[in-house]
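Heads up: the structure comes next, in structure tokens.
So, chain A:
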Amino acid sequence: MSNQGPLLELDGIVKRFGGVLALDGVSLTLERGTVLGLIGDNGAGKSTLIKVVSGAYQPDGGRIRFDGQQVRIVNPRYAKTIGIETVYQDLALVDTLDAAGNIFLGREIVRYGAGPVKVLNKHAMQRSARELLGRLGLELPSSGTEVGMLSGGQRQSVAISRALYTRPQLVILDEPTSALAVTEARKVLEMPRTLVAQGVAVILISHTLQDVLDVTDRIVVLRKGRKVADLDTGATDLEELVTYIVGSERTRGAGYA
Partner candidate 1 sequence: MVLERTRRWRFASRGRAWRWPLALVAALVLGGAVAQSGFTVGLSLSTLNNPFFVDVRDGAQQEAQLLGIKLVVTDAQNDLNKQISDIEDLIQQGVNVLLVNATDSAGVVPAVKQANAAGIPVFAIDRAIDTSSGANVVAQIASDNVFGGKLQARRLAQVLGGSGNVVELEGIPGASAAIDRKSGFESELKTVAPGITILADQPAGFDQAQGLDVMQNILQAQQGKIDAVVAANDSMAVGALQAIQQAGATRPNGQPIVVIGFDAIDQALAQIRAGTMDATVAQQPKLMGRLGVDAAYMLSLDSLIFSTLGNGQFMPVEVQLLTKDNLP
Partner candidate 2 sequence: MPESDAPALERRRDWRELALGYGIYLVLALFVLVMALLSPNFLRPGNLLNIAVQASTVAVIAVGATMVILLAEIDLSVGSVAALSGAVTAGVLKFAVGGAAGGVVGLLVAIAAGLAVGTVLGAINGVLTVRGGIPSFIVTLGMLSIARGLTLLYTGGRPIFALGPDFSVLAYGRLATVPVPIVILVTLYVLAALFLHTTQLGRYIYAAGTNRRAVALAGINVDRLKLGVFALAGALAGLGGVLLTSRLDSAQPTAAAGWELDVIAAVVLGGTSLYGGRGSVVKTLVGAIILQLISNGLNLLNVQAYWQQITKGGVILLALLLERSLRRARGGESL
């Protein structure tokens, strides 16, 4: 690990879908141990940009440097191996598996195997899952309980634990509070700070601008596939963000979020 310089640098990222230019030369920099807010209206390109970083999409142009190396993030699995984890808006949990099953999905602990057939070590996975959640100050829902039967907050914990299991350097939180009740949302918003305390950098995507102002260090605003602002959170306010999002002076003063 080279511990100098920014963790993630995007340089002129372009992504087209047929004739539509979804990302038009977006550049941004994420410093180690910080929280970056990524905001913008629907269709501004937030999700597309995140999918490029998490390996779900391949960019049509531009360069990505991660941890000092130029990288091509060819798929989500590769993103994980270099230390980028994503917690999706819908959490991407498998409802019929239990918490440990979800945390270890795709990287199960196995006892032994012959070719592609590998026998699971369910016990070891339970134990590790419990330890992991404990480190984050969370309780493991009882083993064997399908996550489909858990509350929204518990599901969120499972999804974040899963992201943290590999000790990533970057965690992307995609609309983490959109499906939660207010009290649970408060709890989840403590998460970026908890993560930063463990030395992880965070990209937070949210529609709730006040949340973004509360928990981030920097804020990048996208509009129609372009970066229109890159701000120090301490030096901006709700009104300015709204102006950048909407892209018109006339709306200055109108509330957003």
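Everything below uses one rule, namely that contacts are C-beta pairs under 8 Å (C-beta built on N, C-alpha and C of every residue); 3 or more make two chains touch, one makes a residue touch a chain; residues count from 1.
A quick word on the picks: all candidates are chains of the complex that A comes from, given by their letters.
Note that the structure is a prediction, hence the values are computed from the model and not measured.
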Single touching candidate for chain A, where 1 or 2 all sit in one complex: 2
In the complex with candidate 2, residue positions of chain A that touch it: 56, 75-77, 80, 86, 88, 92-97, 101, 105-108, 110, 113, 116-120, 139, 141-142, 144-145, 148-151, 154
